[in-house]
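Take this structure, written in structure tokens, and hold onto it; I'll ask about it next.
The complex appears here minus one protein chain, its other protein chains still in place.
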Amino acid sequence: MINEKVICAGFGGQGVMSMGQLMTYAGMLENKEVSWLPSYGPEMRGGTANCNVIVSEQMIGSPVITNDATAAIVMNLPSLDKFESHVEAGGMILVNSSLITKKVKREDVSAYYIPANEIANELGNPRIANMVMLGAYLELAKPVDTGSILEAFKKVFGESKAHLVPLNKEALERGAAFVKALRA
Amino acid sequence: MAKVLMKGNEAIGAAAINAGCRYFFGYPITPQNEVPEYMSRELPKVGGVFVQAESEVAAINMVYGASGAGARVMTSSSSPGIALKQEGITYIAGAELPCVIVNIMRGGPGLGGIQPAQSDYNQSTRGGGNGDYKLLVYAPANLQEMVDMVQEAFDAADYYRNPVLVVGDGMIGQMMEPVEFKPYVSKYELAEKTWATDGTKGKRGPNIINSLFLDPAKLEDHNVKLQAKYKAIKENEARAELYNMDNAQVVIVAYGTTSRIAKNAIESLKKEGIEVGLIRPQTLWPFPDRAFETLPEACKGLLVVEMSMGQMIDDVKLATSCRLPVEFYGRSGGMIPEPDAIADKIKEMLGGVK
Partner (left out) sequence: MAVVFQKTRGLTDVQTHYCPGCTHGIIHRLVAEALEELGVLDDSIGVCPVGCSALAYDYFNCDMHQASHGRAPAVATGVKRVHPKNVVWTYQGDGDLASIGTAEIIHAAHRGEKITTIFVNNAIYGMTGGQMAPTTLVGQKSTTSPYGRDAETCGFPLKVAEMMATIPGAAFVERVSVDTPANVRKAKKAILEAFKCQIEGKGFSIVEVLSTCPTNWGMTPVDSLAWLQANMIPYYPLGNFRKPEEAK
């Protein structure tokens, strides 16, 4: 049964909030129980940002993820430092290795190092590093289908951004392919 | 209608407009800014009016004027801003006008913080303003309930001619969940607002909106009339959700988002063979006393969990007439209770792990 509790974290502008929203929206489209809880306040303006996403096949109680995250997607170093301890044993941490050279210390979680910024740059748009990370996570945890994410993309960002769907799809696929190769 | 994914604060605005609210007067304060932002964007599209007031004091007094003029009107704020609105709220209650006020609570006292809290329970239920008045206070725990309650709040306000408060916290204001806007059917029969100040048109005597009664006997009569109304609200509107009450050894009492965290604790204790129930007040005033009349036989005590230093605990003691021990676990200042900590507290109440 799907019961994914994901922390998405990075600095403002890395798209961690929208990464979480896409997953939440996609879950809703698949009739799953979902919740999205952001950090808020002054830290959001240029500082670190994070959101808690729950996609589940059972009723969601608390929308807060404390020490029971099934996964953390960390886009910068302060996020790794802050959330490494929040992942439950057996969970996974996806590290944006383009910006984080440090390694995950814990041995009871699976760590994946994804050079998201490099891959995004190869695709010609540095702003879609978040989608590379999301693609990697979707491949590993499969909380929702990639198709639902792309459907959600149109809902979250509006029809005016629909022309960006192919690029985002590619980013998701590159992220997925990268971790598939790591596991192979 | 299909479900939509909305942020809590925006869902509040959408629900209000859906309920026919066309006037909103507000002032920026974190963590409820998406409410005025949403209203400033959406109200003009439906022929409504948004005014950003010079202060919370002015905003609630604009609400007072608009409500007296017969409109469906709302304001929203967060704790320190709601404190400022108390003057207007008591006037609105005194003048027997309907309106909806939303408090997306943050930590206090003073400027406090901006993170989620529930430390305005007393302010909400005891009357933060002067005089003998009461507000009907809804406390939704998820966004669907928030939407349903905001819509209902407008009808209840009109029906009782009384301000209605909807309280959430920064968490419910900021989070996103799917919501569905079902065609809303009012459970109240609403009378025409023949008392509104919309000009006599030479067809009737002046309508006067007023809370001033210089004659003590008349003011007392007014208070007796208000009390009769509050009694009716108490009889008709108190409500609570009961969860996992069968064979509960301890019953948690928690409202709003805290009740959701409590449910996580209840589920994890269940796995350890400990049955814990939950009484979740959905209205804070009137407090759902009746939910406490028959507690499970196995119940050894109650645990009040709040994001405050303990404010609702008094009402729980009153509702149970102190028949059973009432303990408290709370976090404050924007710190959020953790399910494990609640579970530990329950184990402690039961005399350690069995």
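Think of it as A and B in the order they're written, each chain with its own count starting at 1.
Rule of thumb we're sticking to: contacts are C-beta pairs under 8 Å (C-beta built on N, C-alpha and C of every residue); 3 or more make two chains touch, one makes a residue touch a chain.
What you see is a predicted model; the values in this text were computed from it and never measured.
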Omitted chain's touching partners, listed by label: B
Option from B:N122, B:Q144 or B:S211 whose C-beta touches the chain left out: B:S211
Of B:V63, B:I274 or B:M307, the one touching the omitted chain in the full complex: B:V63
Among B:G88, B:G173 or B:G310, the residue in touch with the chain that has been omitted: B:G88
Residues of chain B (touch criterion as defined above) contacting the omitted chain: 23, 25, 49, 51, 53-55, 57-59, 61-71, 73, 87-88, 91, 95, 197-202, 206-212, 214
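Note that in this section only the chains that are shown with their structure count from here on.
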Averaged-CA centre spacing for the pair chain B and chain A, given as whole angstrom: 34
Contacting residues of chain A [partner chain B, same complex]: 21, 24-25, 28, 34-38, 40-41, 60-64, 66-67, 155-156
Interfacial residue positions of chain B with respect to chain A in the complex: 3, 5, 30-31, 114-115, 170-171, 174-178, 257, 260-264, 267, 336, 338-340
